[in-house]
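The other protein chains are all here in position, but one chain of the complex has been omitted.
As written, the chain order gives the labels A, B and C, with residue 1 at the start of each chain.
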């Protein structure tokens, strides 16, 4: 019982490996009548490509999107949409010698054990961050669907290593600044410090983690299907399926554990005829259902496990202890490239729920 | 497209409302041949009952478990198991006057909007913490299944309000101490401070939140079905379906965002013939798959939203601003009673995955 | 991986055994705002009760419907609806001696093997026709949902043993006559012959099978989700889950195999402004999608396997050949009682698809 599909009304099935022929996504349940081109998808995929700076991997993938089905004359047809990007810049030799020596922090050991060594281990195979290009392709469609009901989805870096965004950022800051710097931070000054944090770690053959915040604006009230498909539950599930994620929180999140109820409760008021809350500690979700306030989710990423420092490991065949120095091409911090991924994941879950709630129709407009 | 079922090989379907006839759970997919009695379930349900102290609600439910199907002559039959507890101590009057005045922090507003006011609002209805008795019933079966493959699941309180467990606790501490005090904390001294924290808030008509840690010991390597049914993703999803949860993290969790890769990576070694890691920052999960080390998950609960302090709200019919003072019977801190719930949720997901991975057979033993 | 749930937007989870405490159904996904009482369900369940004639079992079950959740003040709330009927007239002794001697034509042997003997074998347990009372409860809700969009669902007996309805029946015949006779046949004269066919078989300690036809009128065009949830595929799946069903066909069905294309094709015309077909060999489904014409499905039932004639069987413990004479209370022909069951099954699938297609809203009307 594998689990390579997700979503109920909008379903993403994902395939492909880091060093295989391609990474692919099949989207089933996209309403008919959505204008969609390869360029729409490409624009999102490009946001995830490495920045050609010292901050990121030297693997150079063109990541050219091909739509194989489900679109005709520029519109979605209601049939499943298959999209792929081919893997072109593959260097697998290095992985051969590490095959039986699991890299600490990677899925090498668990994948080897689960699949008795049949797994494609090259470049992490199915467990590579590269698979997230499929999430971004799916997210590109989701974002277009959400835009049709005026929902906007954003994401930005709020922490890299020990460097954190401290001041409160406006949504306009996030919109405008995030993609203006290589770390995808909406505060330009902090962005600079974050870059330094990464470069410093890289210089030492080490890596750093960080935090990405996702935001959804203008959500309708009523998305989420408690008790088991609560909106937060489904978003959290999707986020934890991004490699390297170790924590997810909404609104005040872990901080709310030490707050008083009277302080944490978001009280109601009316503003311009709409019911709003005066604070947003809930992060826009109450009882697993969107309340119309901005949805706020934060996702913690561990540091890239690939570090060139010498580490202890074991030889899986010999069952004896040994050492490993991980070479290969990798990002010293994956957080900047995880920003469009988290954004896509958030958008995907929201679009799925918007269809489930019948906020998005089965056919977008009648001809 | 509702979402009142969860799990793939072991499926929990949940029904019932706080002030309806009963709370019920149907478990489909439980292997045949598991010895099971109502007492087995009752013992777990009792852990969740209020403690009859000032720390908890005055609602007195006997919570007597009835098994309606799926068990014959003391063994599971392979057919779905339906279990219910009846609601007996119901006082619904208070809720009538609050019907159109949503309580801040509760699901009143979102449920009203989603179901156009048809939702059963009494006592929070479907959104009450009372529904978690179904999770505990399901968890009781899951724990028995896991015990059959020697897996142990524990949970304990690590924070209440601003009071945190500081010292490192052994699993033996957790096993022995957790249920020796009303706050379900494995450190007896801290437990005392936590009690005071709750009582102080209660005295002020306020409430506090906290953190529960779940632990699974002796897990086989290989549970989890990436890329979308990763073990951590499925556990997080389940946890976020517990009312009041605002954050979930595994191992070093949010802390890992500020760590270096060389520090965060868990290096491998061999101990008594088994492959282990020297640290456990991953919390026992790598690439969404269990690695055989203790699984560590932490769950943040917001403070109980029911506080007697005056709060701003709106009248949903009149669409105007107003005030509310929430009365009713409720826990000033739900964390102690959430301990067996989180434990049950963790056990449920692990048992589901153990069956999916074929670590638990379809029939437990042949006659 | 059990399979005791069915449907995607409207989901039926079924539990209970023939001689257990009750038979139960949980319906998840019923829109909020549907007026619903126990009497609504009871009326449908009563149609399935044995007729108190020689044609049917002597087991006398009151089949009193209890709604345990999901309904408040006479309306569905959007939460899952659990309904049960208790088993009261249970005589299990006879089954004890047959425990290891599988009755030919029943599921005794396969259930014993699949669950290693842990299955509740009393009265056929989970494999008894009695479980279909759950289908009828679900169907009662489905029929109310369909009525809200003007869809009518009917069923009637078209064959019992060798006696077949020959003349063409109007929908008015079916509506008016079906429940006027104990065999549920819309042709009163044939009904008489069918009764005789059953009684003759019964007198000889034998049994007969038959065919039930289901009809849905006024369906919207567009129900069905090809390519794998085609409307006919989902209906067929549901029907084959009724015990004793051995064949399902739509429209011209098996007959179409020997027709020419020019003869079998239903040509289009316009009648009163609506597009219709001049014939209905397709049975109202083209490409797995409803075309707005009457949906016609026929379901073949094998004769009741319980016959008092001596039959060869084996002793499962001794692994040796032996004989059996099946006693117990059973219908010499289950077809008449299968009529409301097939009707319920058809209605259930149609309602599920009507919600999936957004033809039925998530909330039926706003207050």
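Here is the rule we go by: a contact is a pair of C-beta atoms (placed from the backbone, for glycine too) under 8 Å apart; a residue touches a chain by one contact, two chains touch by 3 or more.
Just so it is clear, the structure is predicted and the values come from calculations on it, not from any experiment.
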item: Listed residues C:18, C:57, C:77 or C:207, member touching the removed chain; value: C:207
item: Option touching the unshown chain, where C:161, C:182 or C:214 are the choices; value: C:161
item: Sole contact to the chain not displayed, among A:68, A:278 or A:318; value: A:68
item: Subunit B residues that touch the omitted chain in the full complex; value: 1, 8, 357-358, 361-362
item: For subunit C, the residues touching the chain missing from this view; value: 1-6, 8-9, 12, 14, 102, 104-107, 109-111, 113-114, 126-127, 131, 159, 161-162, 201, 206-211, 221-222, 224-230, 232-234, 236-241, 243, 245-254, 256-270, 273, 275, 277-278, 281-283, 286-291, 300-307, 309, 311-314, 316, 319-321, 356-357
item: Subunit A residues that touch the omitted chain in the full complex; value: 1-5, 8-9, 11, 13-17, 20-22, 24, 26, 28-29, 32-33, 68-70, 72, 75-82, 84, 114-120, 122, 125-126, 355-356, 363, 365-367
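In this text, only the chains that are shown with their structure count from here on.
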item: Centre-of-Cα separation between subunit C and subunit A, whole angstrom; value: 46
item: Subunit C residues counted as touching two or more neighbouring chains; value: 1, 8
